[in-house]
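Shown here: the complex without one of its protein chains, the others still in place.
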Amino acid sequence: MRALLAAVLLLLVVAPPAAADPPPIVRPANAGGLSPRELGAQLFAGNCARCHGSNGEGMAGMGPPLQDAGALAADFYLRTGYMPLGEPQEQPERSRVRFREPEVRALVDYVATLGDGPPVPDVDPEAGSVSQGLEQFTEHCAGCHQVVAEGGVVTSVRVPPLDRATPVQIAEAVRTGPYVMPKFSESDISDEELASIIAYVRYAKAPDDAGGWGIGHLGPFPEGMVTWLIAAVLLVAVCVVIGKRVSRP
Amino acid sequence: MRLRGWMIALLVLLGRRRRPRHDEPEERIVAAGPPSPRAELAVAALLVLAALAAALFVVLYAIEASTQALGGALAGALGLVAAALIVAGKHLVVEEELPAAYPEPHPEDQAAVGRIVGESGSRITRKRLLGAAAGTAGCALGAALVTPALSLGPVFDPSSLYRAPWRRGRRLVDTAGEPLLADGIATETFYTAFPEGASRDELGAPLVLVRVDPSELRLPPGREDWAPEGILAFSKICTHAGCAVSLYRTPKFEPVQPRPALVCPCHYSAFEPVTGGQVIFGPAGRPLPQLPLMIGAGRELVAAGRYSGAVGPSWSGVRKPPPERR
Partner (left out) sequence: MVRRQAATAEPIRFIDERTGAAPFARRMLRYLFPDHWSFLLGEVALYAFVVLVGTGIYLTLFFEPSLADTVYTGVYGPLQGRTMSEAYRSALDISFEVDAGLLMRQTHHWAADVFVAAIVLHLLRIFFTGAFRKPRELTYLIGVVMLFAALLEGYLGYSMVDDLLSGMGLAIGNGVALSVPVIGGDLALLLWGGAYPGDPTFESRMYIAHVLLFPALLATLIGLHLALVASRHHTQFRRLRAQTDRRLVGVPTFPGQAPRSLGLMFAVAAVLFALGGLVQINPIWLWGPYELALSTNGAQPDWYLGWLIGGLRLMPGFDVTIGGYTLIPNPFWGGVLFPAIVMVVLLGFPWIERRLTGDRSIHNVLDRPRDAPARTGFGLAFLSWVFLIFVAGSADRATVFLGLDYAGQIAFYRVAVWVVPALVFFIARAACRALQRAEELEREQHAAETEGRLVGR
């Protein structure tokens, strides 16, 4: 019992710092009467300037400059819910998008005007080949994201699985390298190769499970759990049923 | 006279006292138990179902059904036979609980064996001499028989552990075989490179390349010109246990994000590029070997020499210079 208590206490030590409550969304009072540009500016001022500066010039120790972020990065960070971020040291995580669709569009357009960044990419997954995508993904991405995109660790950061990534988001992430992810320009990963990677990630969401229940496509870790929690339990149960030969009064 | 013989034979046959079929009843070895017709039916039914499942398996095989269907049918057949046997074991087999003795030791036989061995040596007067000679012969012969196992690998030539295909002047190519150009190496990303015109299938072949701002470089002494324009090349093989270092932690805003590091996915050793591959986390015991680079006339990346140290996991001679350079 004491051991259990000690373990629980120690685990709390390494538990994630209780993620700061996401900051409340600040909306202008007369949102309906604003033009998209004004809406974007006001939303930016209320929700982003605190860390990124009133003109997106960045603030030391708080947030990077956004001048060259462009619509691409803004679209990515907003549509995944990575931003707004509670504390600068936190790792952005995919979360519920609390801006409404017109607000997202307004913000994206506003950030695009801050500088010279790339636009939201055009993607066509059908143009890619899954087999080329598997090769490309294994070479550039699998080290962090796991070969079937189930996520992983880069000490000490949690690398997300990609089951909820849309084709546009994949393209945006590859080009902008969010958080600690490397970024790959067209000369690193061409648009054609990118389309293949997107086609592969799409495939990886529901890959060929010819063998039955896919148990997470992680390999030996879930396989060991099945061995002990299903097979061993079943077989011990069979032994218990068989075991008693002599009926006792 | 033959007829009389036959009559006598017949009388003898008829008159002889028939031994009854059953003597006093033989004592049973296995106790008798009551019948259980319902169990018998159940067992028969289970076996018939098992047969059907087995037949189903054959049919499914013939129509190239899925692995799931095949597995289900075969497991069903086996499981039904198991059930039949278990029911039979519980209801169709008499319950017996019997006593028996555990085996006793055999001191006389033990003594006899000892005496046989001992008395057989009655003609031997120099036991120790013969024993030592036999032991020596045995060990030597054993060693001799094992010796050909040394042919399994170049045991007495550890130079292969130092071998690497990089020499001064060898160009770097990407996975597709195209030469890597300095201007194609961007910051905040990583590249895999191989030696042009050499085998990729050895530990010394693959490189991982990153580019940093030259002002951030804090390379060990002697490596000041190893990273032209901030382009760094390291062996891609982790110095812990040999996996490919395929992770590059690339912060976009260093004040609040973990610092840049090349990380190995096997046991999470982390190597810092700007300090020449120093280990900053994890179980690796040596820094990642760095390859000096230079930029050729056509802006292509070229190796400027050999690695800073042996590549791959540590072994006894890994920190010593390779034999031909001693």
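Should a chain be cited, it is by its letter among A and B, assigned in written order, with residues numbered from 1 in that chain.
One rule holds for everything that comes next: a residue touches a chain if its C-beta (ideal position, glycine included) is under 8 Å from a C-beta of that chain, and two chains touch if they have at least 3 such contacts.
This structure is a prediction, so every number in the text was calculated from the model and none was measured.
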item	value
Touching residue (missing chain; options A:I25, A:A127 or A:A231)	A:A231
Options B:G5, B:P103 or B:G118, residue touching the unrepresented chain	B:P103
Residue, one of B:L49, B:L181 or B:L203, that touches the chain absent here	B:L203
Contacting the left-out chain in the complete assembly, out of B:A186, B:V212 or B:C266	B:C266
Residues of subunit B in contact with the chain not shown	21, 29-30, 61, 64, 67-72, 74-76, 78-79, 81-86, 88-89, 92-103, 149-150, 152-158, 160-161, 163, 192, 194, 200-203, 205-206, 236-237, 240-247, 264-269, 279, 281-286, 312-320
On subunit A, residues whose C-beta touches the chain left out of the figure	1-3, 6-7, 10-11, 13-16, 130-131, 133-135, 138-139, 142-148, 150-153, 155-156, 158-159, 161, 200, 203, 207-215, 217-221, 223-224, 226-228, 230-232, 234-236, 238-240, 242-246
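One rule holds for everything that comes next: only the chains that are shown with their structure count from here on.
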item	value
Chain centre separation (subunit A, subunit B; CA means) in Å	35
Touching residues on subunit A, where the partner in the complex is subunit B	60-64, 88-89, 139, 142-144, 152-157, 177-185, 187-188, 210-212, 238, 241-242, 245-247
List of subunit B residues in touch with subunit A within their complex	66-68, 71, 82, 86, 89-90, 95, 97, 175, 184, 186, 188-192, 244, 246-253, 255-258, 261, 263, 265, 268, 270, 281-282
